[in-house]
Every structure is written in structure tokens, then in C-alpha cells.
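Every protein chain of the complex appears in place save one, which is left out.
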Amino acid sequence: MVTTTENAPEVNASQGYFGRAMKRVEDPRLIKGIATYVDDLKLPGVLHAEFLRSPHANANIKSIKTDAAKKLPGVLGIFTGADVNDKAGTIPCASPLPGGKSPAHTVLAGARAYFVGHPVAVVVAETRTIARDALDLVDVDYEPLPAVIDPEKALEEGSPLTHPELGTNVAFTWSLPAGDVDGAFKEADKILKIRMVHPRLTPMAIEPRGCAASWHAGESSLTLWTSTQIPHLVRTLLPGMIHIPENKLRVVAPEVGGGFGSKLNLYAEEAVVSYLAMHLDRPVKWIEGRRENASATTHGRDQIADNEIAIQKDGTVLAIRSKIIADVGSYCQLLTPAIPTLTGLMLCGCYKLKAVRVDLTGVHTNKMSTDAYRGAGRPEAAYMIERVMDLVASELGLDPVEVRLKNMPESTEFPFTTATGLMYDSGNYQAALKKAQDLADWPKLLEERDTARKAGRLFGIGLSTYVEICALGPSKIMAAGGWEWACVRIEISGKVTVITGTTPHGQGQETSFAQIAADRLGVPIEDIVVLRGDTATAHFGRDTYGSRATALGGTAIVMSIDKIIEKTKTLAAALLESTPKEIEFKDGKFFINGNAKTALGWGQLASEAYVAKNLPAGLEPGLEASSFFEPPNCTYPFGTHIVAVEVDRDTGQVKILKYIAVDDCGKQVNPLLVEGQVQGGIAQSIGAALMEKTVYDENGQLLTGEFMDYAIPRAADIPDFVLGSTVTPSPSNPLGVKGVGEAGTIGATPAIANAVVDALSPLGIRHLDLPFTPERVWRAIQEKEGQS
Amino acid sequence: MIPAAFDYVRPATLDEALGLLGKHGEDAKVLAGGHSLIPAMKLRLAQPKIVIDIGRIGDLRSIGERDGKIAIGALTTHYEIESSDLLGRSCPLLPEVAGKIGDVQVRNKGTIGGSCVHADPAGDWPAAMLALDAEFEIASPRGTRTVAAKDFFVDMLTSAVESGEILKFIHVPVTAKTAAYVKFAQKASGFAVAGVAAVVDQARKAVAVAVTGVAAKAYRATGVESSLRGLEISAATIATAAQKAADGVDALSDIHASAEFRVHLARVYAVRALELAASRG
Partner (left out) sequence: MNTAVKIRVNGMLRESEVEPRLLLVQFLREVCGLTGTHVGCETGVCGACTVLVDGKAVKSCTMFAVQADGSEIRTVEGLSRNGKLHPVQEGFWECHGLQCGYCTPGMIMTAVQLLERNSSPSRDEIRHALDGNLCRCTGYSHIVDAVEHAAKKGLL
């Protein structure tokens, strides 16, 4: 292993599972190929659905002729908006902003299609092949209309309207006036202006979406298996759409092949497939193809920001004014409006700005909706503020490290409330920065740059000192509860079942939660099983997104275990003819204080608890407890990434020569898993920085609909990382965990951006937007060299 | 993902294949490695009524040297070329190109013949074929004919192989080590945005330079070649000559690279290919 991960977790129990880098219990089924993803489900009598999707970005649907398709043997039915829209409801947005205008988002297109990929009809057949053949026979008469594609043009007078009935292309506006911005600008020695664009990205989980629904006519209940991050939220939102009671719906997330936020949504297909299963009284399965995924699964980012920054000559950053245009696509899906507001809230980064003003406009265009994508609003914020810090440094001729240090709060100033009103739980930005510089051999890196520049090479160093907000979050700020739930059960045999309301899909909590439980209970980790993803089993939960599972889910587990320990003390006391106050619990054993010979283990106690012959009066049988953890605050992971790049002057290609990352996610349950999350996040950031961009042409045709055209990083694109960590426990939960799922995606892109701009700075290039594709870099160089 | 329905036949010999092709005409498509045809069929861009699988015709899968030339069967896979000791000795340009095609899985199955007949404007083989003045031996029920590389790549996705014909062999000369293929790959697909094959003959002071990925079909950069004829190959002469690498060419433009960038890359990679080729002497 070439990474160096240093972690000094507190080993707070005898077995030392917490903090141990250990391999995962979920791996055997995955490496043997015997896990069950949604397409692997074998449902007797299952029918297959295929969706016919609009090839136009904006078009009236004049007619849909289904006769020919219906005649194909094996086709059970073809359904259009006219058939299902009033039966399968409208797709919800859980985070509308006040004053926002939303069109009704029917599950299938009605009179009009609004984006390429918009589902227009659905074919149900005995086999997937027949369904696919039938699609070719459905005849839709479209009347194409001009497409609204450029979000800035969409705001101009006379622009065509994405949703004419709204009278505007403005989906929502939101303002964050924080502090005396005008005053700060008056005070400033200088005002910097910079426009920044963060392109639209496609999450591209390797498993596309899919779902299968089965109607149990005898009970009038439905089971929906879906490749989702949010079975519980789906169970909350879907019943109203398909008109069945909540307690007659079971939602199961089987093995899920990646989500990254793109499966943090309630989708049309889930409602339609559910409805079809009910209507046809046979199970129905739908599996998304890659082009469907690229065009009809949510996209990420897509913000244009015009920023003004008020600074002092000594490098103090006083305030930022930011006008942000967010191209949200044709509809607001679950969290669409919320995402760019997170950008606004985190725009201060890890700095003591006096004031911030963000004016956000969400714009409807004829594209797929944007919504959460790993980082969800925070990568955009980190990108902006970290580019700003470098701009400030270069404008004033100061060291970019010194500028950052000058504006950071001291570690003693936490909890630290930002200008935007967020209370950062804990932090030591200076320590992470120093550690990263040490790992990078900072002075040597600077020398390397000098040498390279003297030789005429375009060598650049960039850093980002980022902070982010996660472990979402206190219910006050969440749409439908931010708590997390767990149930822990000591079975009659003494084995342990942990049920989590989070829904890991690769993050490894079947292992890390077992580590937490093993330590807390003092049982061998092999005796613990962690269940997740099925609302019939994990009957409460708020699922996995926003890097929340360990911080919130882990805490709920600990709370439940502590309740069991409390109860078991009473039981042990009764059995040992003592009192609960006299009972000690240590290393998985209960005994009378000071008398180890009286020790009773979980096996004996569980047996007593369930056989129940010797229970004291008033003590219920069983050893099970569940808890809801309501977090008092979010958590704020942070870190420093340092990148060295070289730009090939002739081709514009950027090569990452060195990558150093120090991330602080608080206490680490399993450092191996933490490393995996950081590396994965950085890789996605490398994609965003160097190669990824969702492209619609001027007619709204999606040009990046396959892996042939949308580049995501390959193994050869990722250098060996040097990874380190600092550990600043979070006071937001008793585990001290901050969360790490998104940190890599937030800290990395700005570091790479700063490195590339640094590499180009000898040519007089001050800023360049993402992605740094070879042509974009080459053109920037040409432009400057043409001027000289 | 699911192709339209078709009938399938797998002839055991070339004659049988030609017979089937003649019988079915435009309704049929020839299947070799499948790595150009099957993706098109899965997207339903190609919907042949009958697929003639020539993949098991053993005679067409070979690499053999004879009289100073090397005959490569059309069904030889990119991997077989990449790992061929014979080619490594006698025409190392070809293994170098093969190793840059797609990825390991594609190279295991894709064939040089299938790839050339498909004539993708961004395919790697055409550059090498043109630079080597390869000859294409094409079979039909009427016999065989040979087409020079310069006439083989007719247009975007169009080769000289006509309906009813099957490519049999590709003949290349035994070449010196002073050859090279370099390419700027499209990041997502791995295809060439600009790929340049260069063969340097230091004794005769002549070069062959061919470019793929830049235009609707691969082409010989004759301007570069004539600029270097009779001159010593050096960094300076290469730099000057390479400026002509896209002369008279209508460069393609798409989201991956504009025409202007492709033209620029043609020049840059012409330099790199020539310098690398010359350095191997």
C-alpha cells in the first residue's frame, strides 16, 4: 500500500474494533458474484417494462399510436400519460423554496415533453426483448418547439419558456443576506470580480437505476425493490402517489451499485412500475439502460456565479457578494432547490468573513433535473472560495498559504459561527494544512516548481483548505426528519442483530456498525449481523446521503446498546440477588462490583430474558432496544489537499504529478474504509476537474449520453495518493465522527483547479473554468500567447 | 441494448461465406470480432436481417512472412498482433498500434480486418496501413483483387470492400524499427482525436506519415513527406515539415475537439511520431 494513513483513534473499548482498519463482512458475496442487485431478482411471472422517451428537448405530443405495438405477441399493454398520470401521482419536490414556481411533474409526459429522455409511454411485455421490440412500433407524433438551453438567455426578455404556464423560466429565487455586506465593501481596499462556472455533471453510477414491484392482492399490499439510496423516503412519498396506505408498502433497497446522490430521489419509473404491478396484478421489472441513465437520472452541479470579493491589502477577505444562476433543468425533483442553497451557506469556506450576500436564481431549461450529486452544493462552494483565496493571493502578491492562514479561525475559536450563520462544530484547519504541507515536503515542492519554470515547463502547485457540512442533519433544517434510527437485538442465543435505518450502498456500514457494536457490547464481531435497506426490517430510517450514516446511524446504535445494557443490569442484578447499582458491565460481562466470579455473559442473560422464568417483577422479557438520534448540529469535516501538476504546452493535457490529501473526518471507525471514501471522492473530483461535463447542444440534444462520450476517470488517470488525516472529534455526536463520504469530492477539485491555474500563471492566465480539458487549456494558452 | 432480431449463420469456409453473402446481399452483414458491428446493432443503428459469422474461418487468422512481405489474416485479433514475435521483429509498427487500440478486452476480440473494413475515421489501423502502403486482398465469388491502402479507405465508415466481398488478408512490407505510432486519445472512448503513424527511411531520406482521427478518413500527410524528402531528419527539419500535417484537410469538429484543435494536434503528433521513429534508428 502506498498511502500513508495516520489515525490515532481513541480505542474506547477492550476489543479495539473501533478504529481498526479491517476488511469488510459484505465483501464475500460481492467478490463471489452472488449478491443480489435489482436486476438479479428472480420474480416468478415477472413482466418487463421499457419506457419510450422523448427524442426532443421540447415538443408538443400530438398523438401516440400504440396499435401496432400492442399487436406484438407477448405485449401486455402500452400505457401513456393519459392512462397513468392521474393514477400514479406527481413527482414530489421535498424542498421547495418560498415563492418558487413549480409545474406539475406528472410521471409520464402529458401534452408536452420537456427534455430529451422524458418518459412518454411505457410498454409491458413478457420479456425484455419483446418490450424493446414493441418500443420501435409505438408511433408518437411530436411537434418540436424551440428548446430553452442557455440558463442566462432563459432569463432574458422574450426567451421561449420551458413551462409557458409559469410565465417565467425562474424556478425559484433565494437570498442569503448575512452581515453588513455593503459596509464591508465600503471598507475594502480592493474589490475583485470573478465569474465562475461549475459545469453540469452526470453521476454515472456503474449500476444504472432499476426497480421491480410486486402486488400482493390478498393483502392489498405492494413490495417495491428499487436501486435506491432512500427506501424509507420512498416509502414516505410513494403511497400518496399510487394511492395505497403507507403501511401497505414495503420498499427494499437490494444491493445497490453506487448512487452518489443520483439515487437519492423518487423517480417516475418507480411510481409507474408500482402502479403497473398493481394494475396488472403481476410483478413488473424495469432496468435502466446507460443512455436512459445519462438522460433521465438526475445530474449534478451546473452553476454560474458572478462574484465580487471585498479585500484588504493585507489579505483579509472581508465579504463576498455572489449572484448564482443554477440551471435546474425542466423540473425540481426531490432536493433540487436545496442543493444550491448549500452552496450559499458554505460560501465562506473555512474563513472568518464578515459578511456574505448570495442571490440565487434557479432556472428552468429543457434538460434533465439537477439534484444531489456527491457533495451536493458544497463542491461548488469550495471551488469558489478556494479559487477566490488564490485570486486574492495573486492579486496582492501574497503567498496563498499565508492568505488562508490569515483568514482562518484558530482552533480555539470553535464552535465557530460563520457569517452565514452556520455553527462549525470543531476544527483545526491549521493542523491539517501543516500536516499536508509536511507530507508534501512543501519547500521541496516549491523548489521543484522553480526549477521547472526556469526550464520553461508549465508546472503548478495548488492547494485547497476546505470545510464542508454533512451528517445531515437536525430535523429543523431537513425536509422530513433528519434523525436516524437503529434497533439492536440480543437474540436468545446471544447473537446480535443490529438494524440500521441508514442504507449503505458500498460505504461499508455492515462492517463499521458491527465494529461499533462489538466494542460497545463486548461481543465477538463474528456474532453480529447488520441489516439494512428493507423497510419491513428497518422500519424507521432516513437513509444514506450527506455523509450521515456513521455519525447519525452509528450513534443511534450506541444509544440502543446503552439502553440494553441498562436493562440487562437490572436483569443481572435480579439473577445475582443484588441491585442494579452494584452491577458492573465490562468486556461483555455483567458482574457484581469487584466480584468477577459472579460474571454472567450475554448468552446466559439473553436466554434468561427470553425464556423468562426468572424475570424480576416489572421487567419485560427480551433484550432489544431501538432509538432515534436527533443530532444537535451537522458536522463539519475539513482538510487540506495539495496537488502538483504539469501542463503539456503543446496539447493542453494536464498531468497530476503529486497528490497529497489530509482529511479530518473526526474519529474514524475503520481507517481502511475512510481511505476508500477519500480516494473515491478524489477520483470523482479529478473527473470533474479534468474531463467531465454534461453537454446538451443548442437544440437540447444530449451529446454525452454514453461512456463513449462522457469520460469518467480510468485507473490510469489516478495517481498514487499520499493520504494522511488529523482527528478532531465532532461534538455533534457521542462517537465524535464527522463523516467522510463526500469530503474527497469537495476538497479535491479546487486544489486541482488552483494547481492548473498556477501552472498557467506565468503566461498571465488568472482564471480558467472547469473542466480543464486539453482543448480548453490549449486555447487559454493560445489566447495569451497570441496577445504577447 | 437489445438488437433487432436476425438470422444467424456460421460458415466454415470463406467460399461458403461468400456464397451466403451473395445470396443475401444488402440483408446481410459480416460478423468478425463484432466490436464495430455489435455496438451498432445494440443501438439499432444497424439492423441486418442475417448475420454471417466468419469468426471461425481459421485460414483468415494468421500472421506469416513470405518474400519480404507479411500477410496478416483479416481475422487476426489486435492482441495477436500486439503479442506477435514475428511482427515485433519484422514490422514493429503494427504491435505498437495494436497495443494502443481500445483496451485489453477489445484487443482480445476485435480484428484488424473488421476494424479496417469498418473504416472508423478515428480508428487506429488506417494510419499504419497508409503509412506502410499496405495492400488489402479482397475475396469475392469472382476471385480476389488487391487494393492499395490509399484506395482502401474511401470515406467515413466506408472502405473499398463492396457488398458481396470479404477482406482476406492485409499485406505489409517488412519494415525497419524506425517507425512509430502516437496518438491523442478521446478521453471517453479511447479512439484517436489525432493519431499519427510515421515510418522513417533514413537511408533514402524519405518518410511516410499518415494521420487518423482528424478527418473523415485517414490520410497520408503528403505535405510533410515532400517537405522532408532528401533532407536529413532532425528536430529542426521535422518541426518545419510537420506544420503541413493537416494541409488541405477538412478537419472534423465535435464536442471532444474542434477542427482547429485537431489540426493543431495533427502537427504536434506528426512531430512526435517522426522524432520517435527517427530515434529508434
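Per-chain numbering from 1; labels A and B assigned in written order.
Everything that follows uses one rule, which is that a contact is a pair of C-beta atoms (placed from the backbone, for glycine too) under 8 Å apart; a residue touches a chain by one contact, two chains touch by 3 or more.
In this text, all values refer to a predicted model and were calculated from it rather than measured experimentally.
**Q** May I ask which residue of A:Ile682, A:Leu702 or A:Leu760 touches the chain that does not appear here?
**A** A:Ile682
**Q** Given that one chain is not shown, which residue among B:Val106, B:Val174 or B:Ala216 touches it?
**A** From the options B:Val106, B:Val174 or B:Ala216, the contact with the absent chain belongs to B:Val106.
**Q** Which of these touches the unseen chain: B:Ser62, B:Ser189 or B:Gln243?
**A** B:Ser189
**Q** For the full complex, which residue in A:Phe79, A:Phe260 or A:Trp286 touches the chain that was left out?
**A** Candidates A:Phe79, A:Phe260 or A:Trp286; residue touching the omitted chain: A:Phe260.
**Q** Using the document's definition of touch, tell me which of A:Lys70, A:His216 or A:Arg290 contacts the absent chain.
**A** If we include the chain that is not displayed, A:Arg290 is the one touching it.
**Q** For chain B, which positions touch the chain that isn't shown here?
**A** Residues in contact with the chain left out: 1-8, 10, 31, 34-35, 38-39, 41-43, 51, 53, 55, 79, 102-106, 108-109, 188-190.
**Q** In the complete complex, which positions of chain A touch the hidden chain?
**A** Looking at chain A, the ones touching the missing chain are residues 1-3, 23-24, 26-37, 39-40, 42, 129, 203-208, 255-258, 260, 289-291, 505-508, 672-673, 675-676, 679-684, 706-708, 712-716, 718, 720-721, 744.
Just so it is clear, only the chains that are shown with their structure count from here on.
**Q** Along chain B, where are the residues that touch chain A in the complex?
**A** 1-2, 4-5, 44, 184, 186-189, 255-258, 261, 264-265, 268
**Q** Mind listing the chain A positions that touch chain B in their complex?
**A** Within the complex, chain A contacts chain B at residues 128-129, 132-133, 136, 289, 650-651, 691, 695, 703-704, 707-712, 773-775, 778-779.
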